[in-house]
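Our next item is subunit A:
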Amino acid sequence: MTFALAIEQLLNGVQLGVMLFLMAAGLTLIFGVMGLINLAHGSLYMVGAFACASVAAWTGSFWLGVIASLAAAAAAGAIIEITVIRRLYDRDHLDQVLATFALILIFSEGTRWLFGSFPLYLDIPAALQGAMELPGGAQYPVYRLAIIVTGALVALGLYLLISKTRLGMRIRAGESDREMIAALGVDIRTLYTLVFALGAALAGLAGAMVGALQSVQVGMGEPVLILAFVVIIIGGIGSIKGALIGALLVGVVDTMGRFLLPQVFALVVPPAQAGLIGGSLASMLIYILMAIILAVKPRGLFPAQA
Partner candidate 1 sequence: MKRETIINLVLAALLLAVPFIAQAMGQTFTITLATRIAILALAATGLNIALGLGGLVSFGHAAFFGVGGYVAGILSAHAFSGEPMVLGFEGTRQMLIVWLVAITAAGLLGLLIGVISLRTSGVYFIMITLAFAQMVYYFAISWPAYGGEDGLSIAVRNQFPGVNSMRPLNFFLICYGVLIVGLVLSALIKASRFGAALQAVRQNEVRVASIGISPMPIRLTAFVISAMLTAVAGALFADLNRFVSPSMLSWHMSGELIVLIILGGTGRLMGPVAGAALYVILEYLLGGLTERWQFFLGLILLGTVLFARGGVIGLLAGKVRHG
Partner candidate 2 sequence: MADPILSIRDLHKSFGALKATDGVSIDLYPGEIHALIGPNGAGKSTLIHQICGTLRQNSGKISLVGRDISHLPVAERARLGLGRTFQISSLAGEFSALRNVMLAVQAGQGSSFRFFKPVMQDASLRDEAMAKLERVGLGGRADVPASELSHGEKRQLEIAIALALNVKAFLLDEPMAGMGPEGSKVLTGFLHSLRQEAPILLVEHDMDAVFALADRISVLVYGRVIASGTVAEIRNDPAVRQAYLGDHA
């Protein structure tokens, strides 16, 4: 194992963490403000990826694709908030789970209808192609670094939005007291639609960025959604800070586990078996991490005041 390889894997872990943060931030914001569990968040991620891939293919510009992904996911988010989600705020979690599960079926099959079953591909934009030399001699793709930087900017932006702006004030007030904020004359319905669309746009952005690394296809949002759930369980539901730390933790632990565990087992058992045991264990590692954290802190690392 070389140092350069380890750095590369670590960065891959951070990059995965950043993607998960974009998903988890929206999920946790929507839960924190509206008390809603949204399974269809992965569908919004998929909408972003498809919008980016098709607009990029049509116009030849990745950047227009990214703008389209933000717009399409935010619009899809606003539409489902107004038509469906709004009716679920006062319902129990079971109803929320089922209705948003139904939305997944509708989104997935609807997308298949529009785009067919074949995956779309999205090229990395010219400006971000190639690799960069890291200290220690490792080469690392510029595009992945760009994802990490984008994630950091979004985290900073969310922090500023929530702590410094009027909209953020309303979001925080909405979290602690829905009735009070309504009494203050804030249009709570519009606020909720905005928050939902914001979360959707973040998911769409994540989908667009990942689209250039993997293929764009129906169902791509689901594994990410479940990882994002693990993130907000670990971080504490409703906490943006928890989402950030949880996302990085899950990203790094998952990536490094897949990298290191087979090598660790190779020290004690024959290589073939080491790969097998290490690989299987690595695939379960973040869930084991989650179980351990929950055993100590049942409400996550940064429980939101409830």
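Inclusion criterion for the candidates: all candidates are chains of the complex that A comes from, given by their letters.
By our rule, a contact is a pair of C-beta atoms (placed from the backbone, for glycine too) under 8 Å apart; a residue touches a chain by one contact, two chains touch by 3 or more; residues count from 1.
Small disclaimer: the values here were computed from a predicted structure and weren't measured.
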| item | value |
| --- | --- |
| Candidate from this complex that touches subunit A, chosen among 1 or 2 | 1 |
| Subunit A residues touching candidate 1 - in the complex, by the definition given at the top | 31, 37, 84, 87, 93-95, 97-99, 101-106, 108-110, 112-113, 222, 226, 229-230, 232-233, 237, 276, 279-280, 282-284, 287-288, 290-291, 294-295, 298-299 |
